[in-house]
Structure formats: C-alpha cells, structure tokens
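Take a look at the following structure, please.
All protein chains but one are shown in place.
The block that comes next holds subunit A.
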C-alpha cells in the first residue's frame, strides 16, 4: 500500500494548491472590477485632453511647441514600459516585452540607440536581464495608482526629450480589449503625431492651419503646461489600463490553474483506485493460493 499512500499525499497537496489558485481567481475577479472602474473613470479626461491637443495640432499656433515638431534624425528612442508589479498573470508581461523588443529592434536597425523607463517591477527586472539602458524605474504603484506617482519617471523622459537626448518617445502597455484578451500596444507619445485619435465628428468644420487660439496668459507657458499634462495623462491612462489587464490576465491564469489541478486530481484518483484495487486482488489471490496449498 506504499504506492497508494504516496498518491494520496500527492492528491492532498494538489487539492491545497487548487484551493489557493481558486481563491486567487476570485480575488483577481473582484480587483479586476475595481481596476476597470478606475480605467473607465479616467477615460473622459484622457479623451478630452486628446481632443484639445488634436485641435492644437490642427491650429496654426503662433508658437510651435518642441513636442509638435518632427525631428529629422532619430538618434535615440525612449520607451516607457508599463508592466505589472507581480507575476502569476500568464503571458501578459512576456507578450509585452516581446512587443517592445520587436519595435526596438526596428529602431536599432536604423542606427538609433534605446532608453527605457520601467513602470512596475517586472519591467525593471526584465531590463536588468535584457540589458537595455534603463534611465528611470518606478515600482509598487499598487492597485489604484496616482498621477503623482508617475510624474517623476515621466519627467525624466520629458527632460531627456527637451535636452535632445531623446528624439522619439513611446509608451508600451497592454490594451484592455475584454476580459479574455489583452493586446500589447506601442503608442508614440512624442513628437505628437498628427493622428492622435481626436474626435472625428467635427471633421467637416475642421479648418486646418487657418486659425489660432487666443491664449491666456501666453502661448508658450500655456502649451508647455498643457502638453506635459497631456503626456502625463496618457501615461496614467496606460498604467490604469494595464492594471485592469493584469487582474484580468491573472483571473484567467488562475482559472486555468484551478481547472488543471482538477484534471490532475481526477487522473491521480484513477491511478490511486487502480493501485488499491490491484492490492486487494493480490491479497485475495494470495489467501486463495495459501488455502489451496494447505
């Protein structure tokens, strides 16, 4: 019966693991709802500021901000990589890093150098191993990240852009398509591309290049502040969206783990019953054999 006992302990330990994974699944499900609420709550601001910046890009401002001018030569490219702080969320981070590397390889082939800013400890760990030039890192954002937490890291990248140490800036994060699907996206932040996805509805009364705002107090100070705010809000949006993705991915990963554990338990129970049956059969045949010998 030694084999049977071993199998029984194994079943017991898998059952414990299954309990843990199913608890984690439920926790992730409830956190996902919160993260989704957070994501939805910050969407209006991100959308409106995108509209405003799209208008500015359409206008013919007296002052062309540095962020709006395409630079001829791209010598250095920056990436803000938004990852999770914790693991056990399936292929979420791995897929994201693959997307970064693929995009970065294209720039490297064109002779550009790369700088990375890691948000979330997984990205930090990855770039330490991968060997990218990590210029800023921030982790421990928690479940409800604040804009204030991000300002520092974003500022590092913006300062680098202002000084001409970066010629292009991307943000990389997971887009929340639905609970089952998260898609890694690489979005260009700087320079502001003409197609930043403002509202299309006022296409017909768009008068590109023929008008300008009145500015109060003056265009330079205002646009400086507004565009920095815009970048921050885009990064913040990326972070909260990635947060919702994390919980969704974890929920799915834990659901799969729970199902797999169930499968394993079924298989092992089958093996256990067979072993038990074999032992009984053997015992009976021994007794019968013994009786016949007498």
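Here, contacts are C-beta pairs under 8 Å (C-beta built on N, C-alpha and C of every residue); 3 or more make two chains touch, one makes a residue touch a chain; residues count from 1.
Keep in mind that, in the parts below, contacts and distances are computed from a predicted model.
Of the candidates "FAD-dependent oxidoreductase", "Polar amino acid ABC transporter ATP-binding protein", "ATP synthase epsilon chain" or "Putative membrane protein insertion efficiency factor", the chain left out of this view carries the UniProt protein name "ATP synthase epsilon chain".
Check A:20, A:41, A:177 or A:270 against the missing chain and you find that the one touching it is A:41. One of A:67, A:236 or A:272 touches the chain omitted from the figure, and that residue is A:236.
When the whole complex is considered, the residue among A:181, A:225 or A:256 that touches the unshown chain is A:225. One chain is missing from the display, and on subunit A it is touched by residues 41-42, 44-45, 48-49, 51-52, 55-56, 59, 147, 211-217, 221-222, 225-226, 229, 233, 236.
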